[in-house]
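Only one protein chain is missing from this complex, and each of the others stays in its spot.
Naming follows writing order (A and B), and every chain is counted from residue 1.
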Amino acid sequence: MSFKSRSEVYDNPFGLPEQWVFNNYSGALEKFNFLRYLSNSLIYSVSTIIITIFLGSMLAYCLSRMNWKFKGFAMSYISMGLVVPAQVVIIPLLIMTRNMGLKGTHLGLILPYSAFALSSCVLMLYAFFRGLPKELEEAACIDGCNIYQTYFRIILPVIKPAIATQCVLIFMNIYNEFFLAFILAADDKIRPLTVGLLNFFVSIGVSHWGQIGAAMIITSLPMIMVYMFGNEQIENALTAGAILK
Amino acid sequence: MIKLTKLASGVVAIAMVFSLTACGGGNEKGSDSTKAAETSAAGAAQTSQATANDNERVKIKFLSLSADDNRNNIRDKYIKVNVEKEMPNVEVEYDLGGGGQDYANKLKAYNASGDMPDVWFSEQNLSSVVVEAGNALDLAPYVQKSGFDKKFKMQEVVTPDKDGKLYCVQPGADQYFTPRLWYHKDVFAKNNIQVPTTFDELIKVCETLKGKGIVPMSIVGKDGWTPNLHMLQTMIMAEDPQVALDLTNNKTDFSNPVVKSALGRIQKLVQAGAFAPGVTNIDYGPAVEMYTSGKAAMLAMFTWETGNLEKASPDTDFIVWPSAKDGNDANASIQFWGAPLSGYLVSANSKNPEVAANFAMFCATQDALYYNIEQKAPTALDTGVKVEGISPLLQKSLDQFDAASVKIPSMWAATFNTKMSAEISTLNSKLLTGKFSADDYIKAINPVWAENFK
Partner (left out) sequence: MNKFYGNKLAIFIFSFPALLLFTAFVIYPLFPEILISFQKNDGFKSMGYVGFENYFNVLRDPTFWKSNVNTFTIVLISTCMGLPISLLLALIMDRQGERVKRFFKASSVFPAILSVTVIAQMWIAIYEPQWGLINSMLRGIGLDGLAMEWLSDERTVVLAITAAFLWQYIGLNALLFYTGIKAIPKTYYEAAVIDGAGFFRTSLKITIPLLQDVSKYVLVLSVLGSMSQFAHVRIMTAGGPGDVSRTVIYQLYYKAFSASDFGQGCAIAIIFVLECLVLTVFINKFVAREKVEF
């Protein structure tokens, strides 16, 4: 749709464009600071992935393998994160990030993102840890590894496929997230793409569908690229993970 | 495995490169603005604007709508450009709030966290809540001090309320916006259709057009937009303008028989097939496009689209909404969009109230300039720019506007509170399905209306 001129979109929405209008792209690029928003989006996604995977995998391991009293409770507790609607907690969140001096910084969005991404990540990794044979740790234990060494050297590499999948999932969510970013990232310097693109998507007064289409394609492009590139890697990771067992 | 690590480091590296370039960009901009600050500080010293310390720029946070072209152009081409020249001691931080519900959410979140922008633009029903919560600054003293109030052709736009307070400054462009029924002259001529002068004729025209496979009337149906903003009121005024006036003054309620027959008229339009299939899901952009592309013969829309419509389809003309009752002259009354609290407001907690108030007045002026120069439309605020080249269509509309003896403010823009707006949107959307009775409508809305003025 994004290669069509304004009137043509309406006459002929599904066919190929009769005239290729490339200035939709330059028009869309000119109107907003694409590179800055894109880099912000990547900063948010990558940092959230790192924090969530690091903390989440540890918790998941702890929940699935170690023996402690409040394990069951902690499990239900963390799954609550899947149902807390971000729309509702937004105002306390805003106040918190301000009080912590995180307002106007990338961290002010990364921490809430990570906290919200934890639940799903822990649940999935938990499922995978449960599938791992205990012999892995037993062997390491006999070799004299302590629990930390065992975890980081032996266990983590084994669940790489699950981690890779989680990376993709988190990336997808964060890259496309709008609501939290819209309220918490008010400063233009830290806005991600979804919010930067607002001018194109909000419908009132916007009727240039060609440009909206272009903007959509441009924003989706990094996702598609990461996916095409990452797809192979995940596939490799998956097979490798299976062979290990 | 190794590849995965490579990928990850690659992504991180790319992110870092991007962030570096972003920082680089930021720095350049920063040095630019410091340069601008230097020159402007020098300029300020020369003109002996020695009110404040010249070297210190006052920071103003400004939140504005960013979802429609008018708002974006006003901000980017007028406010941003001219503030450097006219208010050199002010450094503006722009916060883009999107539009509609997003904008309201943002303002609410800021309000709840005590973090209001210094100056913002909002429409009546949002502003009124902020004012009620005590978060808006009374601008009356600043307006009088600067003589801003003397610049208005319509004094009511800057008249303080009964408590002597004025919470909002506006350009006075809205007051001239009024809903019209636009139509394609060519389509009417080709199908041998006369312009309708009564509501019954309008129904006949719709039926004829529908029979020829043309969408008779394009409206914005999503969320009941067109009925919300004007069609309900239009249909009330088609029978008895006084009822609309009474509603805005809280002298009657929705059980008034005129309201019921007005709802009945909208239903009649639905049943006559006046609107496009799936109308409850048609957005603003597509609705206008449906008309300009010629798929629809008529369009129910405010005059703020005049320029665009003329440009997109030269055979465009408009009629005033036809009367539904003998003896009610459709030309005698008119509804206008403006509302006392639709414009620029200043936070009561602003650290620099005077500068913020001046900035708000500056914004209102830029807003008016935009309408005078770019839209060739008059504003109640006299900017000193003579509006030239008013298009014949707009002139025709303005003449009719001036000639109308009864001018009634839009209920949606000036009267409904947020709850009322939300509920009536739901009901209007239902009404457009044609399967919702006027009685149910009235039963549902009256309790909400009873609380509207509380």
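The criterion applied here is as follows: a contact is a pair of C-beta atoms (placed from the backbone, for glycine too) under 8 Å apart; a residue touches a chain by one contact, two chains touch by 3 or more.
On a predicted model such as this, the values are computed, not experimentally measured, just so you know.
A.B. asks: Which listed residue (B:N105, B:S122 or B:Q335) would be found touching the missing chain in the intact complex?
C.D. replies: B:N105
A.B. asks: For the full complex, which residue in A:I78, A:I170 or A:A185 touches the chain that was left out?
C.D. replies: A:I78
A.B. asks: Looking at the full complex, which residue from B:V130, B:V355 or B:L369 touches the chain that isn't shown here?
C.D. replies: B:V130
A.B. asks: Contact with the hidden chain only, please: which subunit A residues?
C.D. replies: 13-14, 51, 55-56, 58-59, 61-63, 65-68, 74, 76-85, 87-89, 91-93, 96, 111-112, 114-116, 118-120, 122-124, 126-128, 130-131, 133-134, 137-138, 141, 147-148, 151, 161-162, 165, 168-169, 172, 175-176, 194, 201, 212, 216, 219-220, 223-224, 227-228, 231, 235, 238-239, 241-242, 245
A.B. asks: To test your reading of the contact rule: which positions on subunit B touch the chain that is missing from view?
C.D. replies: Residues 101, 104-105, 108, 111-112, 129-130, 132-135, 222-224, 276-281, 417-419, 421-423, 425-427, 429-430, 432-433, 435-436 of subunit B touch the chain that is not shown.
By our rule, only the chains that are shown with their structure count from here on.
A.B. asks: Quick check: in the complex, which residue numbers of subunit A touch subunit B?
C.D. replies: 7, 10-11, 33, 35-36, 38-40, 42-43, 46, 90-91, 94-95, 98, 157, 160, 164, 167, 182-183, 186-189, 198-199, 202-209, 226, 229-230, 232-233, 236-237, 240
A.B. asks: Show which residues of subunit B lie in contact with subunit A when the two form their complex.
C.D. replies: Counting only subunit B, the residues touching subunit A are 1, 3-4, 7-8, 11-12, 14-15, 18-19, 21-22, 25-26, 66-72, 93-96, 98-100, 102, 105-106, 108-110, 112-113, 115, 283-286, 288-290, 293, 295.
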